[in-house]
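Note that this is a trimmed complex: some chains were dropped, and none of the rest were shifted.
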Amino acid sequence: MASSTSLNMCSNGAIGACNVSKSQNAFMSFCPDLVGKKLVNCMPICSSADFTPLRNSFPAKPLNWESNGGVSKKFGVPCHVVDVKSTNSFKVGQKFELSDVLEAQQFDRDTLSAIFEVAREMEKVEKNSPGSQILKGYLMATLFYEPSTRTRLSFESAMKRLGGEVLTTENAREFSSAAKGETLEDSIRTVEGYSDIIVMRHFESGAAKRAAATAEIPIINAGDGPGQHPTQALLDVYTIDREVGKLDGINVALVGDLANGRTVRSLAYLLAKYDDVKIYFVSPDVVRMKDDIKEYLTSKNIKWEESADLVEVASKCDVVYQTRIQRERFGERTDLYEEARGKYIVNQNV
Amino acid sequence: MASSTSLNMCSNGAIGACNVSKSQNAFMSFCPDLVGKKLVNCMPICSSADFTPLRNSFPAKPLNWESNGGVSKKFGVPCHVVDVKSTNSFKVGQKFELSDVLEAQQFDRDTLSAIFEVAREMEKVEKNSPGSQILKGYLMATLFYEPSTRTRLSFESAMKRLGGEVLTTENAREFSSAAKGETLEDSIRTVEGYSDIIVMRHFESGAAKRAAATAEIPIINAGDGPGQHPTQALLDVYTIDREVGKLDGINVALVGDLANGRTVRSLAYLLAKYDDVKIYFVSPDVVRMKDDIKEYLTSKNIKWEESADLVEVASKCDVVYQTRIQRERFGERTDLYEEARGKYIVNQNV
């Protein structure tokens, strides 16, 4: 199993030290929360008018949610971009509208920039303002049909750091009415009556989309089987930008189990939004990247190649993204698992 | 398995769309929380004096808990009925005293009216006042010996919507000292040291009564094996009143697994409090309503009859209450389960 290095981006799918992006995890994970079907009200975070006191008065006084008074969470106002100069194409005060967070390809480059801008501001909130009340009065349900302590707690930490509240289930598959034959759609109809936003982990690819088709509140896909894990990919791209200093023109090696890793799939989709990116796929034969991603990259003019030589690839890359070989995806084929594991090890002292 | 229709009341025991009562679930579930052994202090909610600002100032300012200052939750003041005209027999300011919520037959008609009145006010709180602080400083423990995501989250959502806090266990049977041989009574003695009220789901009929006999804080029965589910029944009656416009003189069909469904049992007890109600039991032979309920209804002069013809019954009813045939209650008798299931289907497009 690979150790991580300073080149190695943290992934929920990777076993290794998460020294780079760990502390931001909560805030990037949170980001999608600024997103609403009829738009969650995020004015105090996003609008330029409201934003000034946010930065000036910290940490003397936590943000007040009072500016939106009695506005229900179901009829929020559109987000606006914060007034920072580095925002690429958004103008200050310009709206961006987002709905559910279901898959990485839903984001365009400008939306990504706007989200990262908010995330940068959120990092300051965490550092300077214990007890922020930005999301006071909002209730998030974490509906996890597959246990995942790291992902679940990252969302819950973000929510609570900002004054919001959480309803949680660690193992909805075993503990809920799902075990009694209830459909996902009926479960969603019930839980949306209790909460303002649902963060869902599921064991089936496409489950988040089915939930979103039913729900009238926003759904965030926190991993759906072998499908995608878009918020993890948002965090990964944010971290790359922060550590490397750019996203255009970077070379990225995606290493490990590329067939079963939903985080690498989502990350490839997001990297395809940038210019002159080159992606190297480095994996054992039995878990090579699937054709759908390769075809998508080609269609977007993103260069990619497969290689078996991690050392040679690493020397050409700005980022090596290392994922775990997931034993649980091999079922009874322990022979294939043994063949795949331990093949590419990134040593912390290289 | 039956789909639900607009006639079909939502039940925790029913698999079907919960479009009617879903959004109230949290608030009706909450209702029993206004209930205390030495009476939980609910003055800001219930007394006519305190209630005026509640309605006038919304949503400008959340309710303050300050009026009860340092009064401990263990020595609260009695509830009063809110000053609304539709309350049947309670006078404004009149006390109603409640203890634990253990079984549906504990409620009399006047108490039901008073509870529904508070519930109607709570609906307004949820719509108009995100971040209500009515229950700030109060701590509810949800002690679930049998997992139930829907019921558990409904109580927790209500508590958090009103500013209270929650201690939770999803699966106390497997995860707690119960597995090490601790008695229910000892568990209750420990948990009551941590919290102000306990909401308990248990796998044994009568468990809530045993807990209440031990505890000095209020116990709410959120389902005890094949016994009762009184808060679900409170919600069901509230929903019927709201949708049909009355409770006296209604005809209600109870359909499905009537032998094992604790929600229909509790609902039958509550309906017996009203005048000129007629109940139709429609079920497969193997899961017919048990004699104790039939005898109770007869003793209360409530008309009831059994029928196998759902279509004919439905044409005479104001409400069709559909429950799920619960596979888990049939054990090894899958033949009986197969015989019972799919027999009565309420089609949404009828």
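Quick notes
By letter and in written order, the chains are A and B; residue numbering begins at 1 in each of them.
One rule holds in what follows: a contact is a pair of C-beta atoms (placed from the backbone, for glycine too) under 8 Å apart; a residue touches a chain by one contact, two chains touch by 3 or more.
Note that the coordinates shown come from a computational prediction; the quantities given were computed from them, not determined experimentally.
Counting all copies of the one sequence in the full complex of this file gives 3, of which 2 are shown in place.
Just so it is clear, only the chains that are shown with their structure count from here on.
As a whole-number value, the distance joining the C-alpha centres of subunit A and subunit B reads 38 Å.
By the touch criterion given at the top, residues 65, 69-70, 72-73, 136-139, 141, 143, 165, 167-172, 174-177, 179-183, 186-187, 189-191, 193-195 of subunit A touch subunit B in their complex. The touching residues of subunit B, counted against subunit A in their complex, run 1, 15-19, 22-23, 25-26, 58-60, 127-132, 147-150, 153-154, 156-157, 160-161, 168, 170-171, 324, 326-328.
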